[in-house]
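What follows is a single structure, and I will ask about it in a moment.
Here the complex is missing one protein chain, while the rest keep their positions.
Read from first to last, the chains carry the letters A, B and C; within each, the first residue is number 1.
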Amino acid sequence: MKKLLNDPADVVVEALAGMAAAHPDRLDVDLEHKLVLRAGGPVQGKVALVSGGGSGHEPMHGGYVGTGMLHAACCGEVFTSPVPDQILAATQAVDGGAGVLHIVKNYTGDIMNFEMAAEMAAEGGGAQVASVVTDDDVAVQDSAYTTGRRGVGVTVLLEKIVGAAAEEGRSLEECLALAQKVNGQGRSMGMALTSCTVPAAGKPTFELGEDEMELGIGIHGEAGRARVPLAPAREIAEDLLGPVVADLGLARGESVIAMVNGMGGTPLLELYLMYNEVHRILAAAGVTVARNLVGNYITSLEMAGCSVTLLRADDELVRLWDAPVDTPGLRWGV
Amino acid sequence: MKKLLNDPADVVVEALAGMAAAHPDRLDVDLEHKLVLRAGGPVQGKVALVSGGGSGHEPMHGGYVGTGMLHAACCGEVFTSPVPDQILAATQAVDGGAGVLHIVKNYTGDIMNFEMAAEMAAEGGGAQVASVVTDDDVAVQDSAYTTGRRGVGVTVLLEKIVGAAAEEGRSLEECLALAQKVNGQGRSMGMALTSCTVPAAGKPTFELGEDEMELGIGIHGEAGRARVPLAPAREIAEDLLGPVVADLGLARGESVIAMVNGMGGTPLLELYLMYNEVHRILAAAGVTVARNLVGNYITSLEMAGCSVTLLRADDELVRLWDAPVDTPGLRWGV
Amino acid sequence: MTVADVSQFRAWIADTSAMLTEQAEHLTDLDRAIGDGDHGTNMARGFAACAALPDADGEGIDAYLKKVGMTLVSQVGGASGPLYGTFFLRFAAPLAGATSVGPTEVAQALRAGVDGVVARGKAEVGDKTMYDALAPAVRAFDGAASGGADLAGCLEAAAVAAAGGRDSTEPLVARKGRASYLGERSAGHLDPGATSATMLLESAARSLG
Partner (left out) sequence: MTVADVSQFRAWIADTSAMLTEQAEHLTDLDRAIGDGDHGTNMARGFAACAALPDADGEGIDAYLKKVGMTLVSQVGGASGPLYGTFFLRFAAPLAGATSVGPTEVAQALRAGVDGVVARGKAEVGDKTMYDALAPAVRAFDGAASGGADLAGCLEAAAVAAAGGRDSTEPLVARKGRASYLGERSAGHLDPGATSATMLLESAARSLG
């Protein structure tokens, strides 16, 4: 394993210490609970957004804490959902009296830990908590008998958009409804050229041949739905976009917010090249890209590969998208 | 070779087409000359900044085109300096009558191609051109008999700071003097955990054992000054910072702008962990970090590793650093 | 022996911790194949924290096991943290007030613990989860107890049944947890959670009997 670290057991806490040192004005970092918080304490009278999950997806979620986006991020061990104590501590720390929205990606561990934290918050009689679960990964079949789809790229877009709504002073119910709307009209699919190595595991999660790629991967270094021969970027773009467009039922004349996201180990040069393909395919389908993101936004350590997320756009979503955001990972309008 | 591309020969132009599609409002991309330009044409009466170099270092330089930073970037093939025609075309396209500053990294190829472009510009009687050469890499010994030090991380800081000065309306001589000052008081050093693969070459530039790293690498996938055993992050930070601090002659009480830069394939998690070490070492040395950047800013394709850049700070530099910048790669204050 | 006191429950957790530390890499390897490569690290970290819980004078079995559950909830994370945490929290409840327990009490506790896992995780037998090891273990324990076996015998039967359940997960296509994302590709691998659950019961047979 070749990584920049000291003891693999300390990687998350040491990285958080680095975040604290790098952003002293904008972030408060709670090293005991492994939380990233906005500097300056809770925002009175506004809904607060708490997200979290395993580490290894940076800049998500810690890098999305700041004005116009999250109020706190709970950082689990690498690829391991955070524990209820962390989530409860975050919830209590950010509650400004208007309630707290938990943004949870649909993984068994995340669901259960956030659920327990919400139960504990309810028992404590403190903050009013609502939860939205993201499940946008079309690589996974949705079914009542299984775990359902994974939450991936839409989580980033949702945190931005609902963060703007909270900043506007919308109520907890309104924020929840908006979050559910965003999740409902966003879909993603990803692929990997290489695996990644969890620091504590010390070896790659899977092995891929020189001429192979994994289609339908998530963000935890897990293998995907199918191992297929390596293909040119234009075919990969079709493979990823096809199911996303079909699942969303996108029609000619519609518009989207599009994200071409790197899994961590793919150079920006290649991501822009992929965006060129995505843009071309959407243009041919008569779909307009209202806004876009190209870069590393929800990663899987040093995995090489990318994912594509499309969110059906409307005027409200685009307006909230354009609202000021001031976080280490996303910044504009301020 | 596992990359997201079509024909390796087309990677740069297809990535530029993707940039054009992703940033239609802010950038004009000239695909024939492989230039990234600010949308809206030359800025009249202000000095224009032109940089460029081989591709594969994204977001540098194309991602630094925009208000408060570059006016144009000339994109060569991967790791191959751009040709004089490109540089001349960029120079002519951005000249607003107040002269053009060429920002050149100290590599034989870059120097010669920019030199020829400047000669052509002078012959053409068009834009007045001045050039600054960055050479901040302390891994390379500076000597009159050799090529001298490489230009690496300081280039990013210089483009930001001098871009702000140009925006303020400073003259070409003033911008040149400021650029030379920044280069004179900035130093960098880098290391690699893995090599990278030039698309057209199809195989890694070098091979490294599981327990080895390269110290003193540049940004072209080249091997470094020494191959040494893999070490913990805290030792790597000492190895990188030691020569930088010594060469700058940093004294207790001084302050710096610090950048911990990823080479492309190293997760942000590890870069923040490295920043933690850098911050700790500087604090122990009594050096204050006035401003910092942690992330992928000047990369070497998918190479894993990092570099550290320190720029001796003063009030003027910090003020220019804080000035608004609005580019795909760096954005604040707007 | 037919009864167990708090010191034996402590021994159980210490033994499980030692076992999990030793087997962490094996469990993580299983999780790399059909999950995300953290199960061994998660379990070893959590049980090490439990094994390090300070000895509280005169502590009851239920109080101790509740602490174990809470420690797991707050130290493990992922899917296994809430599941094993809930297991111990629920396991503890029927033992309230007891200072030494026999087959009847442990049967009750085990059933409550496993019911807690189901309440949290909603898994059914055949979903390729830890429940595939726990469900047959409960049945085997009960069977042995009603056949008159002592605590050691009951736990031995439970451990053997758990191992059988664990092995039964190999051909299954996962329907719960992270492995379910792999669809058909999840078949042909042991479930990591079923494997760690079996270790937990094997350790109980060694420590509590």
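What to note about this one:
In the analysis below, contacts are C-beta pairs under 8 Å (C-beta built on N, C-alpha and C of every residue); 3 or more make two chains touch, one makes a residue touch a chain.
Keep in mind that this is a model prediction, so the values were computed, not measured.
Partners of the chain left out, restricted to shown chains and counted across the full complex, are B. Here the missing chain is touched by one residue of B:107, B:275 or B:297, and it is B:107. Here the missing chain is touched by one residue of B:26, B:225 or B:280, and it is B:225.
Touch with the chain that is not drawn comes from one residue among B:79, B:272 or B:321, which is B:79. Residues 9, 54, 76-85, 107-109, 112-113, 115-116, 139-141, 145-147, 150, 198, 200-201, 203-206, 218, 220-223, 225 of chain B touch the missing chain (whole complex, contact as defined above).
The rule is short, and it goes like this: only the chains that are shown with their structure count from here on.
Mean C-alpha positions place chain A and chain B at a centre distance of 29 Å. A straight line joining the Cα centres of chain B and chain C is 54 Å long.
Taken residue by residue, chain C touches two or more other chains at no position, since every residue touches fewer.
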